[in-house]
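Just one protein chain is left out here, and the rest sit where they should.
So that you can tell them apart, the chains are marked A, B and C in the order they are listed, and the count of residues begins at 1 in each.
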Amino acid sequence: MTPLSARSASLTGLEHLQSIVDGTVPPAPISQTMGFDLVEVAPGRALFAGTPTAAVYNPIGSVHGGFAATLLDSAMGCSVQTELPAGVGYATLELSVNLVRGITAETGRVLCEGRTIHVGRRAATAEARLTQEATGKLLAHGTTTCLVTDLSA
Amino acid sequence: MTPLSARSASLTGLEHLQSIVDGTVPPAPISQTMGFDLVEVAPGRALFAGTPTAAVYNPIGSVHGGFAATLLDSAMGCSVQTELPAGVGYATLELSVNLVRGITAETGRVLCEGRTIHVGRRAATAEARLTQEATGKLLAHGTTTCLVTDLSA
Amino acid sequence: MTPLSARSASLTGLEHLQSIVDGTVPPAPISQTMGFDLVEVAPGRALFAGTPTAAVYNPIGSVHGGFAATLLDSAMGCSVQTELPAGVGYATLELSVNLVRGITAETGRVLCEGRTIHVGRRAATAEARLTQEATGKLLAHGTTTCLVTDLSA
Partner (left out) sequence: MTPLSARSASLTGLEHLQSIVDGTVPPAPISQTMGFDLVEVAPGRALFAGTPTAAVYNPIGSVHGGFAATLLDSAMGCSVQTELPAGVGYATLELSVNLVRGITAETGRVLCEGRTIHVGRRAATAEARLTQEATGKLLAHGTTTCLVTDLSA
């Protein structure tokens, strides 16, 4: 579980994420390590893009499932964050991922869009789809269950 | 879905993975990118170890859930692979992950053990637990559903 | 895993389900036991409706999570079935369910719509949402992973 830091507690979730898109706040180190970026946010929605390389391959010549899981988790968590007021944080409790097509370096740029399903006072759910940008083909999809927490409590 | 390569089709799954542990076959590039290694395999079991660093952090000062998901996916997939004869491959269809404690660089070395639950002729399931080595505390756990495929068919 | 019976192997999945909607083939016994019906099918889509009663309550005065899980499983499995040609069956490998609002006898009639996400040659995924008919409020949602099997093989 990843409590939202004190530093960002004065911004709404959407403001915090927009500042990452705008480049005024640094992105997640893991996004540089794995090669993806947050490119767009709106209420209930977060879009990431990335281009998988050999650095995220498994031993048998294709992209590791962890690449898709990391992107889907990012997109789903951030979509929940876009709906949270200042002073309210969230933590991912659970993540389910379906891998429906293999991914390789030839897949090229991929898009991962997360959307909230239900944001309640104490828990939230969201879903995301990972697609190949060139063709729109679905590569993977997922759902998540998050805990919503009042940081001032 | 990640079909097992033709090159490894002459080895059993366990032989293939043991050669990675022994260092005679190179590990997954993603394991170097994210900082973990396959350290032990046995029938129905695979153990990974790693030490999370700032390179796998999320924007809010802790380890991204994708780190745990990638390790759990690796451990579960490899545990299934240990039970497959030569000429039989597998692909991860689905992955569920629960994150139960936050992880930071201060967590230190972590262990991730995967164990098969059921390996059938056409599908297999496995589970894994991610723990802090120093304390044995549970950090995350997961289950997976894999497709088992006859590579000669 | 539930292989499709030999009897229905001459119909497409959609034809088989339409005959249940039409009443020319008897519904699932469990649908009478738990109080729901298949009311509409179309390619990639299946709609169930039901009215929960005290017969599906848990010990603490509300509808058991198994009621939602059973409806979601039915809707998702049937949505996959609508896309299968004659001679091809499926089996549910995995099912994930999120319960987002409590259900009681006062909830009244509920609708459960399943939709396919990806139907491949060997595996398929689908999702479903359970809503209160009177208000359209989301009660639960889920995803599934199915094995697709050639019954003639």
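FYI, contacts are C-beta pairs under 8 Å (C-beta built on N, C-alpha and C of every residue); 3 or more make two chains touch, one makes a residue touch a chain.
All values reported here derive from a predicted model rather than from experimental measurement.
Chemist: Which one touches the absent chain: B:Gln18, B:Thr82 or B:Asn98?
Modeler: Final answer for the missing-chain contact: B:Asn98.
Chemist: Out of B:Val21, B:Ile117 or B:Val148, point to the residue that touches the absent chain in the complete complex.
Modeler: Considering the complete complex, B:Ile117 is the one touching the chain left out.
Chemist: For subunit B, which residues reach the chain that was dropped from this view?
Modeler: Answer for subunit B: residues 96, 98, 100-101, 117-118, 120, 123, 125, 127, 138, 141, 143, 145 touch the chain left out.
Chemist: For subunit C, enumerate the residues touching the unshown chain of the complex.
Modeler: With respect to the unshown chain, the touching residues of subunit C are 1-5, 8, 20, 25-30, 32-34, 54-62, 64-67, 69-71, 73-74, 77, 91-102.
Chemist: Suppose we count only contacts with the excluded chain; which residues of subunit A make the list?
Modeler: 1, 93-94, 96, 122-123, 145, 147, 149
The rule we apply is simple: only the chains that are shown with their structure count from here on.
Chemist: Using Cα averages as centroids, what's the distance between subunit B and subunit C in whole Å?
Modeler: 32
Chemist: Nearest whole angstrom, what separates the Cα centre of subunit A from the Cα centre of subunit C?
Modeler: Here subunit A and subunit C have centroids separated by 29 Å.
Chemist: Give me the residue numbers in subunit B that touch at least two other chains, ranges are fine.
Modeler: In subunit B, the residues touching two or more other chains are 1, 93-94, 96.
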